[in-house]
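A protein chain is absent from this complex, but the other protein chains hold their places.
Each chain gets a letter, A, B and C, in the order it is written, and its residues are counted from 1.
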Amino acid sequence: MSKEALKIVTIGGGSSYTPELIEGYIKRKDQLPIKEIVLVDIEAGKEKLEIVGEMAKRMVKAAGLDWKVELTLDRKAALQGADFVTTQFRVGLLDARVKDERIPLSHGVLGQETNGAGGMFKAFRTIPVILDIIKDMKEICPDAWLVNFTNPAGMVTEAAIKHGGWKKTVGLCNVPIGHCSTASEKLGIPEEELFFKFAGINHFHWHRVWDKTGKERTAELIDLIYGPNQSEEDSHLKNIHNAPFHYEQIKDLGLLPCGYHRYYYIEDEMLNHSIEEFEKGETRAQVVKETEARLFELYKDPQLDHKPDELSQRGGTHYSDAACEIIASIQNDKRTDMVVSTENNGTITDLPYDSIVEVSGAVTAHGVEPYNWGAFPPAARGIIQNMKAMEETVIRAAIDGDYGAALQAFTINPLVPGGTIAKTLLDEMLYAHKDYLPQFAEKIKEIEKNQPETVNYVDELMKSN
Amino acid sequence: MSKEALKIVTIGGGSSYTPELIEGYIKRKDQLPIKEIVLVDIEAGKEKLEIVGEMAKRMVKAAGLDWKVELTLDRKAALQGADFVTTQFRVGLLDARVKDERIPLSHGVLGQETNGAGGMFKAFRTIPVILDIIKDMKEICPDAWLVNFTNPAGMVTEAAIKHGGWKKTVGLCNVPIGHCSTASEKLGIPEEELFFKFAGINHFHWHRVWDKTGKERTAELIDLIYGPNQSEEDSHLKNIHNAPFHYEQIKDLGLLPCGYHRYYYIEDEMLNHSIEEFEKGETRAQVVKETEARLFELYKDPQLDHKPDELSQRGGTHYSDAACEIIASIQNDKRTDMVVSTENNGTITDLPYDSIVEVSGAVTAHGVEPYNWGAFPPAARGIIQNMKAMEETVIRAAIDGDYGAALQAFTINPLVPGGTIAKTLLDEMLYAHKDYLPQFAEKIKEIEKNQPETVNYVDELMKSN
Amino acid sequence: MSKEALKIVTIGGGSSYTPELIEGYIKRKDQLPIKEIVLVDIEAGKEKLEIVGEMAKRMVKAAGLDWKVELTLDRKAALQGADFVTTQFRVGLLDARVKDERIPLSHGVLGQETNGAGGMFKAFRTIPVILDIIKDMKEICPDAWLVNFTNPAGMVTEAAIKHGGWKKTVGLCNVPIGHCSTASEKLGIPEEELFFKFAGINHFHWHRVWDKTGKERTAELIDLIYGPNQSEEDSHLKNIHNAPFHYEQIKDLGLLPCGYHRYYYIEDEMLNHSIEEFEKGETRAQVVKETEARLFELYKDPQLDHKPDELSQRGGTHYSDAACEIIASIQNDKRTDMVVSTENNGTITDLPYDSIVEVSGAVTAHGVEPYNWGAFPPAARGIIQNMKAMEETVIRAAIDGDYGAALQAFTINPLVPGGTIAKTLLDEMLYAHKDYLPQFAEKIKEIEKNQPETVNYVDELMKSN
Partner (left out) sequence: MSKEALKIVTIGGGSSYTPELIEGYIKRKDQLPIKEIVLVDIEAGKEKLEIVGEMAKRMVKAAGLDWKVELTLDRKAALQGADFVTTQFRVGLLDARVKDERIPLSHGVLGQETNGAGGMFKAFRTIPVILDIIKDMKEICPDAWLVNFTNPAGMVTEAAIKHGGWKKTVGLCNVPIGHCSTASEKLGIPEEELFFKFAGINHFHWHRVWDKTGKERTAELIDLIYGPNQSEEDSHLKNIHNAPFHYEQIKDLGLLPCGYHRYYYIEDEMLNHSIEEFEKGETRAQVVKETEARLFELYKDPQLDHKPDELSQRGGTHYSDAACEIIASIQNDKRTDMVVSTENNGTITDLPYDSIVEVSGAVTAHGVEPYNWGAFPPAARGIIQNMKAMEETVIRAAIDGDYGAALQAFTINPLVPGGTIAKTLLDEMLYAHKDYLPQFAEKIKEIEKNQPETVNYVDELMKSN
């Protein structure tokens, strides 16, 4: 890098997160010699792109910067000369997420947009698109970095690197950021005086913490956060229910879990809570949809020229800030310690060499240099190996449009409680998302033709929303 | 080996399976220069030992053999001079299994005496005993072979070899035998003209089949057995419900599953069926208990001097026959191809080097020489890695009597649907099995003292049996 | 297989070994429903092909068989309808081997046609040809088995499988056969009552031996063969100098070495002996050349219709017999235990998964099923890992014609004593073999142009032969 005049392109630029991204760039204006920011979206997102794009222009102007902010629906044109491409698009918008959550929950199964039934379908919809973007990048901007924060970030990043062959991809998540804050608060030690080491896969990682005297504080943090005297207000994650882990189990593990481990370690609690939400019409997707609507109302205000506080309720907060830090760190070879999705290459010896993992590393000008992690204790090892195999199967299904592979993925996914409900969900969700799954077109046609009960069930459910 | 006068000791000699074992020896009388068979049991099993022991004597006599058959409660004395020790004991007898199944099912959770909640508790009860037997063997018969068919055979064998350090252990299961028959029947080809290759862990393995022209027949068998035209009467396993797998998933996998995979691949179907059985008071344990009672009535008949047909309904049929074949193959360096639980040592590259795995191999005089298997496809890889990690955690808990480890094992076990029910089940089962879990004594006392609801629940449930 | 009418094609049919091959088929006439044997050679080998081909016809006739024996220079035509293709060709004939040995020895370096400087050049000459044969086979006989015994058999087999993609390749060597005989003789136990387990790579493997009582006899054999009282006449290998190993080192290793380990374990002794031979004009290549000339004289005798005893002095004896046994075992699913070069797939955990290794296995109709080996002790582990990496580098150089890769291979080869002599040898041998190394044509031209001393040295040396 070390370029004089940066061009940063954001695909899914019409997202409600964009102001956070812009704020992140502004905060780092001394590190980022930006010349041009291009926000790209598709026809269906045009209105939102315009609202949030104008807001972005106001923010840049208010900061006294001469950066050019462009809005476009022409992806190929946008990629011309790009130095960084960030991806935050959502195929099918929030309506797709509503389906991802409501269909499983209507059967008493977790939707879970990260690695559950919902997450698998988000992968089915997203992976063909990311591979398509990479096809364009190969042709148009072959030296650009791809900073992905479209979920499921782990699988999307694995598809981009392993299948798309785009080595210069970094996947991002905001979850580790919250865990660092929590540890810092609990110990009463500034974050920069702690050494954090995360390892796992996206939305499924653990971490250890040391202080600057060299003492490991992991066990102490387990006590403070998950022990008998834990307070109820611990989670920094707005988007998942804050049910308490079982202390004895976490203590036995000896590693700090991530918030999403609740879906696996206390699946029953999380399911009950999600069903409650579903019954009240308040699934996370539905809540987020309303938050978003409110945010866009705010963004329309021609006086607003800074990120509104309300955005932090959105759930993915810090996401965009992390993206900006990665860009700044690559641009300036800052070697910032961050937690990112990157090639394993033996960092975690329990997972395949060519897997994408989410680990701590230094972000340099030539990419991420992960700190070696090694092996997990058995209790963490098996469960993550299963998740990774599930991810690989999802990616295979997403690329090949293979129904058997998709059913396989649903069957081995630990959040799907059995092969028969797996098949029911899979069929219903294929039908529900038919507009965004060209690779499964033939199977979907078959379902439409031969399974009227599937079609009716989904149609009725979606009406009832 | 090549000994002239064999002494074979069977621990748990009072089992209803013993006649099958005796029959197996008689069938191989030309290969086995038996001098003495000792059936060992404990005080609580004395009556059954005498019934079945007398029956064994009659069988040997009817076969015109001069083998000495001894019955004893003195294990140490029995081990003196032993060449082979077979283990088929059941700590807590079938009543324990009833608890293993009924407690989980009362909460709508599978009991599953192999690798489910029930299996984990069977491991907790059994592992300390097998390690104790090995302690005796080290002292008394340091060159004897240990042929284990006490379930959960995989975990018990892993404990014996890895933790007990008894390298000369072979673990056995009857499940593969049935799958070989099925394949042979479906293809219309004699078993000996097919080449079978199994790999996995006990009650969780897959297999491939080739014919003598070198053609792999696995995919064809998947079609024949699990395809659209499958018949309902396929299973050779008497002890598990014969629900159909989902064809597309098995086809995608490309490996033939074992019967027990139903608990993982169609967990919902198996659970529903088990709940039905539970509600009718017909859990597998209860059915077996009745079968056993009937068998012992038969065995009492002083005229009966051969294995009655009714025994084959018991479920574990072929088990003892396999044990006899292993003994004969070791004794005579027969190099019979069998499927056994043995040290991995890289046979399955996806599992730890020092794990016990269940694989095809040649049984030689110096032990099992497994055929190399290599790596699984991802869909099989992750799920078995998780099972193995669970097994390791169960064994650790069984040895250390550590409550956190036990909760960990329950939490990561795929048949337990969440951490909160895991804790409930764990506590209830600890209390229910308190007489057989000395290693957990302290925790159990704590439960008895502080958790009256746990105590009452179990007491009531057991009364209602 | 199980074909009714077999067609077996031998490439390099004009080899002096062919009568052994024919004898092997005749010996197995009941197992091999042969219809046609085709001996293929190239123009340069036409005369020898005719001599040995006529001899083959006489042998078949004398055996009272109606097999068709055909001689041809048209490889493509020969491959039509082939069931088995065996390869025993030698690119550049024995003259090339003479250069392989004499050039290095003239500098005081081992030539070693298996894995030394000579072996690497044999690989450079042979690998392009085997890949070309495979190209033909893909097109003409896509279901045929390739049984390779062209040396260096390990590297040639690895090229065929990994780079040619021909999975149905088995590589063969006669070395293990001799070691089995030795063990049997030393212990006074028939071979079939011993269990042998070999592992390593071609010409670089170790083995362990058990008897039928289950007792491991490896240490005892080390004592008997390499201990203080070893006799001088132990080796069954005619083609390598029978210098004694150092007993303490072999004992420490705990594995029985193969004859070729002498080149690594007592390199200095072997080098001294080879230099003596070189100085007398009696390098192994020269001796073999004379033996061959004598053999062909014998073969010309129109009365000779059986393999002459003199062939066994040739060195590679048993080679062809092993090939016939492999063919018979594949054809009849005999599952004979043999030692072959086949895909590793984790059999030896210390070597790459996709490597070719030489291991014990059962030869079935669908190929080799190796017995799992696992890990080596460190002293064997490192040295074989280095050999395998050298092999991989040789293969890369052979395929790419890359001079840097070739120099790399020479530099890391343990039989080449330094990088400077490596470069000298490499340049001289490239020039010496220029007619058979099209992939290195450009570099060779450069040498001819710029390095007159290289050219002169080789020309003079070859004259002096």
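Throughout what follows, contacts are C-beta pairs under 8 Å (C-beta built on N, C-alpha and C of every residue); 3 or more make two chains touch, one makes a residue touch a chain.
As the structure is a computational prediction, the values presented were derived from the model and not from experiment.
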item: Displayed chains contacting the withheld chain; value: A, C
item: Among C:227, C:404, C:438 or C:452, residue touching the chain not depicted; value: C:404
item: Those residues of chain C which, in the complete complex, touch the missing chain; value: 245-246, 248-249, 251-253, 265-271, 378-379, 381-383, 385-390, 392-393, 396, 402-405, 407-409, 411-412, 414, 417-423
item: For chain A, residues in touch with the removed chain; value: 1-2, 193, 195, 197, 210-216, 330, 332-333, 335, 345-349, 353, 361-362, 364-367, 369-375
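By our rule, only the chains that are shown with their structure count from here on.
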item: Rotation in the CA alignment of chain A with chain B, degrees, nearest 5; value: 180
item: Fraction-based call for chain C against chain B, same above half, different below; value: same
item: Maximum centroid distance from chain A, chain identifier (CA atoms); value: C
item: Distance from chain C to chain A - Cα centre to Cα centre, in angstrom; value: 55
item: Chain centre separation (chain B, chain C; CA means) in Å; value: 47
item: Residue list for chain C, restricted to those that touch at least two other chains; value: none
